[in-house]
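Excluded from the complex is one protein chain; the other protein chains are retained at their positions.
The block that comes next holds chain A.
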Amino acid sequence: MIINTVTDKKQLSQDIARFEIYAPKIAAKAKAGQFVIIKHDSDKEGERVPVTLVDWDADKGTIVVIVQAIGKSTAMYNNLKTGDRFTSVVGPLGMPVEIKNYGTAAVVGGGVGIAEVYPIAKALKEAGNKVISVLGCRTKALLILEEEMKNLSDMTIVSTDDGSCGAKGLVTDAIQKLVDESNKIDVGFIIGPIPMMKFTSILMSKLGIKPYASLNPILLDGTGMCGCCRVTVGGEVKFACVDGPMFEGDLVDFDELSRRTGEYKDKEKLSFDLYKEKHICKSGLH
């Protein structure tokens, strides 16, 4: 088995794919909260893309990542099949999340963030925490890993924007409701779109729950040599790829993070449009 081979690929929803990849060195060392950088050279030299380590099997030598197709690179990955190989997979990168018995931990995932927070929920449960999972997404069709999260949580709450599954509303509504109903929560781990992480952190702070958010700035090397991923936490500059990506949510400058992740919007659109054009022409499919 050659490293970086996709040993199993399946779609979880139209735009979200699950990849099992042969990467024994990484599988042996992976810890909750860490990520890998993947690269795939197609007809063009690929870029370096960070994705979270969702699961791993040290005996089989495989890791699992779950990727949402939102741009050129992730759409390209979506079109890979079992048996294809990534050009590079590097890891495990980032600091592992500090897993200990906090008491009751709220684990909050938004969209593909549900997959990213799954390993943290699992590790927290194994460390003896009571785990309350709050899963948020736009609509039922985009909800992933509901069964898996239910299986390891003491309580699971689903929130959809349109009410097609679970409660209608945002994860912040769900958290407020939990606290209103006298659920004691000691700590929160949040992964999702930036506004979701910002407002969930603010709410948790207000409610006396320590929030941790896994930041998603733009990364380049992922090993601390470029500063691309710099974020401001508590007034200090940190590199998300080596000091994080999980940071204290009540100290993060989310507005700066939001501005910095928009840096390449124009070029990203160009790249994606060119890819879609070519892909439509080639297969006649979208």
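The rule is simple: a residue touches a chain if its C-beta (ideal position, glycine included) is under 8 Å from a C-beta of that chain, and two chains touch if they have at least 3 such contacts; residues count from 1.
Convention: contacts and distances are computed from a predicted model.
One chain of this complex is left out of the view, and of "NADPH-dependent glutamate synthase", "STAS domain-containing protein", "Chemotaxis protein CheA" or "Response regulator receiver domain-containing protein", the protein name its UniProt record gives is "NADPH-dependent glutamate synthase".
Check A:Val6, A:Ile66, A:Leu93 or A:Val134 against the missing chain and you find that the one touching it is A:Leu93. The chain not shown here is touched by just one of A:Thr52, A:Ser73, A:Ser133 or A:Thr160, and that residue is A:Ser73. Contact between chain A and the unshown chain involves residues 25-26, 29, 39, 44-48, 72-73, 87-93, 220-221, 223-228, 230-232, 237, 242, 256, 259-260, 262-264, 267-268, 270-271, 274.
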